[in-house]
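For reference, the structure I am asking about is given below.
With one protein chain removed, the remaining protein chains of the complex are shown where they sit.
The first chain written gets the first letter, and so on, giving A, B and C; residue counts start at 1 in each chain.
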Amino acid sequence: MSNALPLIIVIPLLTAVIALSFRHRPGIQRAVGFAGSLVLLCASVPIFLCVLERGYLSTQIGSWPAPYGITIVADTLSALLIVATALVVLLISIASWIEIDPARESFGYTPLLHFLIMGICGSFLTGDVFNLYVWFEVMLIASFVLLGLGGEKPQLEGTIKYVALNLLSSALFLAAIGVLYGTYGTLNMADLAMQLRESRPSHLVITLATLFLLAFGIKAAVFPLFFWLPASYHTPPVPISAIFAGLLTKVGIYSLIRFFTLIFTQDAETLHRLILILAALTMIVGILGALVQKDFRRIISFNLISHIGTLLAGLGLFTPLALAGTVFYLIHDIVSKTCLFLFTSVVQRLGGSGDIRNLGGLYRSNPRISLLFAIVALSVAGIPPLSGFWGKLVLVQAGLIKREYWLVAAILFASILTLYSMCSIWSEAFWKDSSGTPVEFANPGRKASSIPLLLLAPITSLVLLILLMGIWPAPFFETAKLAAQQLSNPDHYIRTILGEKP
Amino acid sequence: MSSIILSTATRFLLPLLLLLSVYLLFRGHNEPGGGFVGGLVAASAFSLYMIAFNVEKARRILRIDPRSLMGAGLFLASVSAWISLLQGRPFMTGIWVEKVFPVIGKVGTPFLFDVGVYLVVIGVSLTILFTMAEE
Amino acid sequence: MEVELAVAVGGLYAAGIYLVMRRSIIKLIIGLSLLGHAANLLIFTMGGLVRGQPPVMHPWETRLVGGFADPIPEALILTAIVIGFGVQAFAIVLIKHTYQATGTEDLKDLQSSDLTS
Partner (left out) sequence: MIYALLAGFAVGLLAPVAVRALRDRARWLITLLPLGLFTYFSHYVPRIQSGERIFFHYSWLPDLEIGLSLCLDGLSLLFALLITVVGAIVCAYSGEYLSGHRDLGRFYATLLAFMASMLGVVLSDNLIALFVFWELTSVTSYVLIGFDHEREAARSSALQALLVTGLGGLTLLAAFLLMKQVTGTFETSAMLQGASQLTASPLYPAIFFLILAGAATKSAQIPFHFWLPNAMEAPTPVSTYLHAATMVKAGVYLLARFSPILGGTELWQNWIIPLGAGTMVTGAWLALVQKDLKRILACTTVSALGICVLLIGMGTPTSLHACMLFLAAHGLYKGGLFLVAGIIDHETGTRDAEDLGRLGRAMPLTCAAAFLTALSSAGVYPFLGFIGKELLYESTLNASLPFLFTSSAVFTGMVFVTMGGIVAVRPFFRGDAQLPKIPHEPPPGMWLGPLVFGSLGLLLGLFPGILHSSLIVPAVHASLGQSVALEHPAWHGWDLKLLLSIGSLLAGGAVFWKWSIVRKFLAGWSIFRQVGPAALYDSSLTLLEVIARRQTRFFQSGRLNIYLLTVVLTAVAFLSWALSRDELSVSDLLLHRWRDVRLYEAIIAVVLLTSTVIAVKADSLLVAIVALGVVGYSVALVFLLFSAPDLAMTQFAIETLSVILLMLVLFRLPRLKNLSRRRNRLRDGIIALSAGAVTALLVLAVNASRGGGKIVTFYAENSLVLAKGRNVVNVILVDFRGFDTLGEITVLTVAAIGVYSLVKLRVPSGEEGDR
């Protein structure tokens, strides 16, 4: 089974290459893309189950033993994220079927999507620092191209900002790797963790940790490094922003979690304090940003940032409980943000505009779709019993136990503002009378029937997942707890990769 | 652009540079060189041709769409990584043929991989350059 | 030489950062290229500097001996250079294209989709 682990990375690669060879046949590309995502899901589920059973799966690329070769390893967190990724991709490929125009398809949309997934999966699975850099770059370049694909003016504006800030992050990441290798002479995460743990005074630990915090912080869109996200996420076609919102920033968060649970566990007090402060600022600044936006996708972009802060809070608290909360919330966030972004397309189709001021009357005309939206929105706002609530609950509990009352206050404050922001979308776009909207946007004739099933089906499945996670949270939380236990006790991880300590 | 000296020189240089690139590729495992450098040299050979003549001619002499080269290289590289899985060994484990060939030396999946890299590098460089020059 | 190279790396970083902070998107490109060089040189310097001892075995050896240069940073940089090339090629074309599509090189004119009303 462990030999099969790299398949998770190679399946998207092959999907992309095959799709690439049918570059003039969008229809076949679509089919290939769909099949590829299905295969990915089918491959990731057994791996997840196997990880649940055994704790870890790992393989050494090229049979070179760790720390000499590259390690690919899945713990519960990675495996969970892989399954979530595969699921999201599958749904996105369904939605892309009708959401992406043929022009974009014949210029490589499907291969690019799968290259992106390859990068994401690689990042989730690798146990090697430089290899992580490589997968980051795969993911980044694919996201650059996807973002700019089509070359419309807002897209280009967004892409430039996205590219520039992310390249700065890459430069930081590279510098961090240089410092890391120069100081410790190894790139394997487990080996690194052990070296840092061992007796000799750990050099430059804070500096290294800060470098990685900065590099990953940019990718994760942490305050004050998040600017690229609201500048770009609302510009490409909806499936692209949906997958970005669902997965890209999560890779940053995942890397932060991995590095700060496995490697930088020394002098933790200082670092965790720093992370907590950043988390609180990200939550508040993000949600305040959401309150003043009028464009649907920009509102949720800022919401996304705010919830990155929430995720970070769990890492900063650094107790098994808090980490479990973060893991749970991570999955919730992937599902709900993807869903919300897909919703922007529905709203655009129904209301003819992305600006909530120009929308209205959707509740009257499409009550069922409105209900779906309400569920997602309430879940994002952390209203029980939906998925967003449980993660928040656990994080608040962990914060109280650790006596970080100010952080709890920040979480709760951000949470009420999130509710406010979701309600203003609801109130403007759904409840408001459509007669108040400017004539050019009012199209009362549009009905739910004009929303294609291929878009509605992914949304509905995501909403069902949100409901499931909310009403029956026990299995999800149990998995999250398992992941958190592994994260907070990395010795087993290290031993799995390096073998028994000599 | 099309000075006679350059175009004449290029006619000779092209095969020479291509030969050099293949040489670099083959010896890469033992001496400085390898798929990257080899691919880059080959790409610069064609780009020289492109500068000396024009894009269409360069495309014609390359025969294949550089984008196909890219795909083929990527495919070759990933296939070379899969072979070991069939033998039940971890991904990308080097499998070597016992026999030693003249010029090339030992042949194994890492070499195949390097050839893939070589093709991708040529394909990518030329796709970029041709696209830009055509505009 | 480490100190001199450290200064050079610092200089490259400073120059690159200064250029990316300009309002002109063309300077942005030059700045990003400089940052790429800076990062590569940084790793190279960190790997330790050895003169004239490349990590290549002589035909009569079966293993590397003596004070050879560390091959790992070299391999890493090689990867980074190539990746950097790909990314930069895209960035260059992106910026050229943006200039052509919008008719401006000034970042101040490229904020219409990113304004808070």
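The definition used in the following text is that a contact is a pair of C-beta atoms (placed from the backbone, for glycine too) under 8 Å apart; a residue touches a chain by one contact, two chains touch by 3 or more.
The shown structure was predicted, so the numbers you read here are calculated from the model rather than taken from an experiment.
Enquirer: Need the list of shown chains touched by the one chain that isn't shown.
Expert: Hidden chain, whole complex, touched shown chains: A, B, C.
Enquirer: Using the definition of touch stated at the top, determine which of A:F34, A:F144 or A:F296 touches the missing chain.
Expert: Only one listed residue reaches the unshown chain, and that is A:F144.
Enquirer: Write the list of subunit B residues that the hidden chain touches.
Expert: Touching the missing chain: residues 28-37, 40-41, 43-44, 47, 51, 66-67, 70-71, 73-74, 77-78, 81, 91-92, 94, 96, 106, 108, 110-111, 113-114, 116-117, 120-121, 123-125, 127-129, 131-135.
Enquirer: Suppose we count only contacts with the excluded chain; which residues of subunit A make the list?
Expert: 6, 13, 20, 61-62, 64, 67-70, 72, 99, 101, 103-104, 107-108, 111-112, 115, 118-119, 122, 130-131, 134-135, 137-138, 141-142, 144-145, 148-152, 160-161, 164-165, 168, 172, 175, 178-179, 181-187, 195, 200, 203-207, 209-211, 213-214, 218, 224-225, 227-228, 230-231, 237-238, 267, 270, 285, 288-289, 291-293, 302, 345, 348, 352, 363-364, 367, 378, 383-385, 389-390, 393-394, 396-397, 400-401, 408, 412, 415-417, 419-420, 423-424, 427, 431-433, 473-474, 477-478, 481
Enquirer: Can you list, in ascending order, the subunit C residues touching the missing chain?
Expert: For subunit C, the residues touching the absent chain are 1-15, 17-24, 26-28, 30, 33-34, 37-38, 40-42, 44-46, 48-59, 61-65, 68-72, 74-79, 81-83, 85-90, 92-94, 96-97, 99-100, 105-108, 110-112, 114-116.
One rule holds in what follows: only the chains that are shown with their structure count from here on.
Enquirer: Based on which chains touch which, is the overall arrangement a line, ring, star, complete graph, or other?
Expert: Chain contacts: complete, every pair touches.
Enquirer: If you tally contacting C-beta pairs, which pair wins, A-B or B-C?
Expert: Answer by contact count: A-B.
Enquirer: Where the CA atoms of subunit A average out and where those of subunit C average out, how many Å apart are those spots?
Expert: Once rounded, the distance between the two centres reads 28 Å.
Enquirer: How far is the middle of subunit A from the middle of subunit B, if each middle is the mean of its Cα atoms, in Å?
Expert: So the centre of subunit A lies 37 Å away from the centre of subunit B.
Enquirer: Could you state the distance in Å from the CA-based centre of subunit B to that of subunit C?
Expert: Averaging C-alpha atoms per chain gives centres 24 Å apart.
Enquirer: Among all residues of subunit A, which ones touch two or more of the remaining chains?
Expert: In subunit A, no residue touches at least two other chains, as defined above.
Enquirer: Name the residues of subunit B that each touch 2 or more other chains.
Expert: In subunit B, nothing touches at least two other chains.
Enquirer: Any idea which subunit C residues touch subunit B in the complex?
Expert: The touching residues are 54, 56-57, 78, 82, 86, 89, 93.
Enquirer: What residues of subunit A sit close enough to touch subunit B in their complex?
Expert: 3-7, 10, 13-14, 17, 20-21, 23, 59-63, 72
Enquirer: In the complex of these two chains, what residues of subunit B are touching subunit C?
Expert: 30-32, 36, 121, 124, 128, 132
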